[in-house]
Every structure is written in structure tokens, then in C-alpha cells.
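For this depiction, one protein chain was excluded, whereas all remaining protein chains were kept in their positions.
Here the chain labels run A, B and C in written order, and each chain numbers its own residues starting at 1.
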Amino acid sequence: MEYQNAFRVFFAAKSQNEALARIMTAAFLSQYDPTLSEITDVKTAVSEAVTNAIIHGYEEKTGEVELFCGYKDGQVYIEVADQGKGIADINQAREPLYTSKPELERSGMGFTIMETFMEGIRVESRQGEGTRIYMVKTLTTE
Amino acid sequence: MEYQNAFRVFFAAKSQNEALARIMTAAFLSQYDPTLSEITDVKTAVSEAVTNAIIHGYEEKTGEVELFCGYKDGQVYIEVADQGKGIADINQAREPLYTSKPELERSGMGFTIMETFMEGIRVESRQGEGTRIYMVKTLTTE
Amino acid sequence: MELKFFKRNRTLIIKIDGEIDHHTCETLRGETDRAFEKMGGKNIIFRMGDVSFMDSSGIGAIIGRYKNIQRLGGRIAVAEANQRVEQIFQLSAMQSLIPSFPNLDLALEYVEGGKE
Partner (left out) sequence: MELKFFKRNRTLIIKIDGEIDHHTCETLRGETDRAFEKMGGKNIIFRMGDVSFMDSSGIGAIIGRYKNIQRLGGRIAVAEANQRVEQIFQLSAMQSLIPSFPNLDLALEYVEGGKE
């Protein structure tokens, strides 16, 4: 796809970069005069996906997280990817309240939030190879 | 080099992304409690290098700009690269007030500003292949 | 994220300022548990009026505190959550365990109303 504008960033799988990923996303989005609520929707979804890459993908060990933001014709395209553990059962993972890490006080609501705040979400994952999440959101334009 | 934290972003060579590059840099830096003046120094240097990639490297045509920010032991490492035109004479390019684009009202002060606001700057360039700028800055730590 | 701790009767009140994510939740959890141990008390209220961002990590941390507190017979509530935070609570159906009140007084009334 030919995006009107896009960036792709790779950053260390460290929890302080969750905020960095949100700021980058918000700064990119703000070029397109989104509503505050749209910015927060996308930031929240990105935060969930990046957090998952760090704690589930890499299990809080070293690794690199990839974040892509693209814009085309009023739609924002997000990708978040890791080359970590992968997801064995994607359907189970996407169930509300399911978490494989209750000991870390995870709520199991990450995927549900991504699905609620974005329009489409697609999960590609292979065990031992990693996970890539695709999300889309249409911005209201005046 | 093993950085304590780092990101590498690739974005479209569009002038609105000059601000995006500055925001990303500032957000990364702010993890390390820099002074406001240090943030501005690095933002200004990044802005010069990214602008150069867009207007000189790609001559305002399509292309991708790369920005790297790394942190290690109190020092910030910046790289800005393009795969554009390249610089024929690097010494001439670095002279204060030299510009190859006076018709665009460039001041020829970009390199001088990078040198003033950062501690070390290294320029790698090959005609027809592109340019990569390396810059370092030590943050004052309390 | 910044945290401020107050004690009112037998309730620890935690005022949260800033962003709640997986990164800041570590601090939120640790400091809350430490304050609860040090200051004593039975119940917890999270004042969330100045929370500028929250993702699902916040739900995990609040439910985690609920589990600890509940074992000791205490109650937990949330006060002043904005619309966005409220929406995330609703998604998680957390409110059946941890009610959310528009202001501190109502939250206090609820938590202090628990049995001795």
C-alpha cells in the first residue's frame, strides 16, 4: 500500500518505551487533526500491543519491538511486532480476561481493548518466531 | 555498541516529519532528565540533519529518512541518514554560510548549528548513495 | 506518574497523577503495598481524577490490590475516574468487585460501610 505518510520504528523491549511508543503515535496522528478521543483510542491500542510484545513476546528479556504507523485517505494503520515467543492459541489469547501471566497481575483485557478502540485487528503469530498485530482506525474528518 | 536504550525510525521524507523527528527525539531524551537546554540542543541538531536529508538528499522528492537515537552512560548518540544524492565536497558543505540551494532561501548554517549544539559530528557521504550524520552529546547529570 | 498517600479513618487514599501503564504500574503496586503496610488501615480508595492515560495494566493492578485487601476483609473503591478510565473499567466488568464513584465522599462512605 502507498501511504500518504508513515513511519516505522524499532526500539528496545523496555517498559519505559511504552510511553515513547504512545508519544510517537500521537505525534504522527496529530498531523491529521484527529479528535482527542481518537488519539487516545489509538494510543491505548498501541500501548496494549507494545506491552504485550515486551512482557509476553520477550518475557521481559532483551528484544526489539517494531511499531509502524501509516496514514492513507482518512485511515490510520498500525502494526506492532516482536520476534519473541509467539502465541500458541490465538483464539484463546483474544478471549476477554484470558491471560497466561496472572502472576504478573495482567488483566487479560489487552486484546479486548485493542478490538474495542480500533476498527479492525488481525493477529499473525508463529510459536518461536514472533507476533505481528495489524490494526486500523478511520478518523472522523470535518 | 550496546546502548542502554535506543530507537531507530524510518519515515517518509516529508517536511511535516521534521517536527515528528524532533518530538521523537525529545521524548526519548526526556527519560534521562536532561536540562531543557540540552533537549533543545539535540532537537535543533536533529531538525537540521533531517531537513538536509529532505531538501538536499532527496531534493524534496520521495525517499525515506532514518533517525537513530541511542543512550549509553550519560551520552546521547544520534544518527540521521538518507539514501539520496550524497555530498560531493564535505569540507565545503560544512563551511558556515555555504549552501547549494540559495534559491530555497537556505542559510548555509545547518552544519554549523549541528557542530555548535552537539559535541562531535561525523559526516559519511557518497555521491549517488546518500549521507549519514553521526552526532554525540553528553548530558549533564546531577 | 505521581502518587500521593493519605489516611482517613481506616482507609488509605491514593491519589494518582499521570499515566498508568505496565511501566508505571510497577511503582503503583509497590508503593501502594508499602504504604498500606506502613500506614495500616483496612480499605483502599484510588483517586483517579488526574489520571491522563490508563491501559489494561491499570485494571490488573487495581484487581491485584483488591485480591490482597479482600483477604483481610477490607474494601476497595475508585473515585473521580474520567470517562475514558471508566470505559476501560466497564470493559473488564471490574465494577462488580470494585465500585467506582464520582467523588471521594461517596467512595469513603462505601468502603467505611464494610463490616468491622
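Side notes on the structure shown:
The rule is short, and it goes like this: a contact is a pair of C-beta atoms (placed from the backbone, for glycine too) under 8 Å apart; a residue touches a chain by one contact, two chains touch by 3 or more.
Computed from a predicted structure; not experimentally measured.
Put simply, the hidden chain is in touch with B once you look at the whole complex.
Considering the whole complex, the residue from B:S15, B:Q92, B:Q127 or B:T140 that touches the absent chain is B:S15. On the side of chain B, touch with the chain left out of the figure occurs at residues 15-16, 18-19, 22, 37, 40, 43-44, 47-48, 51, 54-55, 96-97, 104-110, 112-113, 116.
Keep this in mind: only the chains that are shown with their structure count from here on.
Here the spacing of chain A and chain B, counted between their Cα centres, is 28 Å. Taking each chain's centre as the mean of its C-alpha atoms, chain B lies 44 Å from chain C. Residue positions of chain A touching 2 or more other chains: 16, 19. Not a single residue position of chain C touches two or more of the other chains.
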